[in-house]
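Note that one protein chain of the assembly has been removed; the remaining protein chains are unaltered in position.
Chain IDs A, B and C follow the sequence of writing; residue 1 opens each chain.
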Amino acid sequence: MDKALTELLIGVIARQLEGCRTVAIGASSPIPGAAALLVRARTGGALRVLMLGSRKHNAFTDGGRELFDCAAQGRIDAFFLGGGQIDGAANINLVGIGEPPRWQQRFPGSFGSAYLYFLVPKVILFREEHTPRVLVPQVDFVSSPGTSEAGIYRPGGPQALVTGRCVFGFDAPRRRFHLASVHPGETPASIRAQTGFDYDAPASVPITESLPPADLALLRGRVAGEIAETYPRFAATLFGREAA
Amino acid sequence: MDKALTELLIGVIARQLEGCRTVAIGASSPIPGAAALLVRARTGGALRVLMLGSRKHNAFTDGGRELFDCAAQGRIDAFFLGGGQIDGAANINLVGIGEPPRWQQRFPGSFGSAYLYFLVPKVILFREEHTPRVLVPQVDFVSSPGTSEAGIYRPGGPQALVTGRCVFGFDAPRRRFHLASVHPGETPASIRAQTGFDYDAPASVPITESLPPADLALLRGRVAGEIAETYPRFAATLFGREAA
Amino acid sequence: MELLSLDKLAARMTPGSLIAIPADYSGVSMAATRALVASGVRGLRIICVPTSGIQADVLIGAGCLAELETSAVTLGELGLAPRFTAAAKAGSLTIRDTTCPAVHAALQASEKGIPFIPLRGLIGTDILRQRADWKLAENPFADGADPIVYLPAIKPDVALFHATKADRDGNVWIGRRRELATMAHAAVRSLVTVEEIVDVSLLADETLAAGVLPGLYVEAVAEAPRGAWPLGLQDLYPTDDAELARYAEAARTEAGFRAWLDRFLDGRSAAA
Partner (left out) sequence: MELLSLDKLAARMTPGSLIAIPADYSGVSMAATRALVASGVRGLRIICVPTSGIQADVLIGAGCLAELETSAVTLGELGLAPRFTAAAKAGSLTIRDTTCPAVHAALQASEKGIPFIPLRGLIGTDILRQRADWKLAENPFADGADPIVYLPAIKPDVALFHATKADRDGNVWIGRRRELATMAHAAVRSLVTVEEIVDVSLLADETLAAGVLPGLYVEAVAEAPRGAWPLGLQDLYPTDDAELARYAEAARTEAGFRAWLDRFLDGRSAAA
């Protein structure tokens, strides 16, 4: 794990969560989890964090359906999705390549993506691997579409795509990403080379901002201890911290 | 409360529950409750009793819907319904007489009758008052119909109507009651005079059998103590018993 | 979560608000009922989950309600609910009759964010006949004809109930009374009165957590010791049968009801 990059990504995601009241974090999502806990710490608890797998930050008591019901009730402002493939229209593929019954390549499955992508207002796509293999012109299987036709009930959708190289914003009416910032060490050209789909790019693309020193201190201090409860190995590797 | 009659009714209802595996008892139903607990005691627990309002005999943990869901799952063999009016086709009225918004007479409401009557295989109608006012030719408002047309999903329906004067069986294909037995002190003629609907009656109508002495002892002993947990006043009045 | 006085909590319910209230056995906020009556609010709409007793009867008698949807209103062994019965005869209240599982199912539809839910039973009842908002449809998965009723979701503005305790995060212990969770999930916001506010998190212990409604759903809590009285609350205190009997007797007349209500507004028993 690249510590600087990981902290950068946590900072990027934290910024995406600004203004949210409630964010839900799925399983196996330490970076979004850390980002959410950072915003929570920074706002004095104004952001409510519902983190699956956590004991301390999981308020759910109605079983596995509650996250989904909660999203349908409009109580979840932000959620994170990934994808074995992500295309330029923000379609995501978590299922596989090829067709059943003989998949060429098989991913774990859709999880709740075919639902939450429609219902959570700010879905942040997060996939650290940024290669033409992952960011493809068109996904082979649509686990969930980036946009829907008019008349389809869809209060939710993609807000941004965060990768290990850059941040894309999403322009829903145009069904296209635009390059919002490149991480230190990358350039607009290097992003273009590693991205399989077409996207818009302004003439001048800013460098992704790092966390301000105060936030970084908060992350490495209090938040590192909090995230260790759910992701002990992540916290130990990144911050050398045990659960607070 | 007429102690002899109450014990007789408990005995009648207990016989109706023979062969059942699970019976549910709604609120404010001490006589069906006592009958169910009697059968449970007599069968060494082979009858499962789900008694609303009880702590000891209420296994539900999924809130108010569980009784209804359980019935829909086919797990409840028998249930009891009453009615402000009951007619000769076993239609029941728990809502009122007249039409809204100005009811001539208003009863509490349908409770779960518009559902459970369709889904529980053996519904035993129980109304102690047996007068032409209650047992009418046709109910003014159908809270729930006694039978349904072919093609309507209806695994359940009425098995019998037990009153303070007699027991009627129900003949679903003919949509009619038949007089099964008259309680001591009544005659086929006295029943006919007090019943507002038409029904079949055999040439010879037996007298309703009382509980055998062993069952009566069980009722006055162990079951009296058990029913007192949920219906203390009933148990005190009838058996002079406090909760076991 | 906001910690409010009873009056401020009651003030969150305004004319037109659709308020879900639980059945007598489930945690009825008579304390909030008193505050509502005292506030003089009119035009509330009530959905009983799935029945009510003295709570609905008092709100009807006090003139707070424009509309009531219920499977029943009854004082149980004490007989008919007098103010409900009088209003039903006078036509002074819009009463929408329903049936218990239909209330539960329609709240679950809101809980799941679906526009409707199918339900068995109901066909051939006059309840269905009177419900223009319910639809008789065909089961689209059946081979042949299989009529079934579709119920639109019920989305209360407020779930209002009383519980034993809440913590500082608004987590409320409801135990086995899971219809309170369904009500709260379905409603836009929950207003809860409790016997006491505790300082430790109710989610800290897994045994306790299993019976908790998360604060996520709870907008405000008011402390109200013996807040279900004259009804009972779980294992804490039983129903005050004598007071209920006094109510049943008094409320048979408008004047008797007013006299009982005056005492109730003072927090006093009619026997005092």
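Quick note on the criterion: a residue touches a chain if its C-beta (ideal position, glycine included) is under 8 Å from a C-beta of that chain, and two chains touch if they have at least 3 such contacts.
Small disclaimer: the values here were computed from a predicted structure and weren't measured.
Shown chains touched by the missing chain in the whole complex: A, B, C. Here the missing chain is touched by one residue of A:33, A:145 or A:164, and it is A:145. When you scan A:50, A:78, A:119 or A:223 for touch with the missing chain, the hit is A:119.
The set of subunit B residues touching the chain not shown comprises 22, 48, 50, 59-62, 65-66, 69-75, 119.
Residue-level contact of subunit C with the missing chain is found at 105, 108, 112-120, 135, 137, 139-142, 146, 148, 150, 152, 174-176, 206-211, 234-235. For subunit A, the residues in touch with the chain missing from this view are 27-28, 52-53, 60-65, 68-69, 72, 94-96, 100-119, 141-145, 148-149, 151-153, 233.
The rule is simple: only the chains that are shown with their structure count from here on.
Centroids of subunit A and subunit C (each the mean of its C-alpha atoms) stand 40 Å apart.
Remark: subunit B and subunit C have CA centroids separated by 28 Å (rounded to whole angstrom). The multi-chain contact residues of subunit C, meaning those touching 2 or more other chains, are 181.
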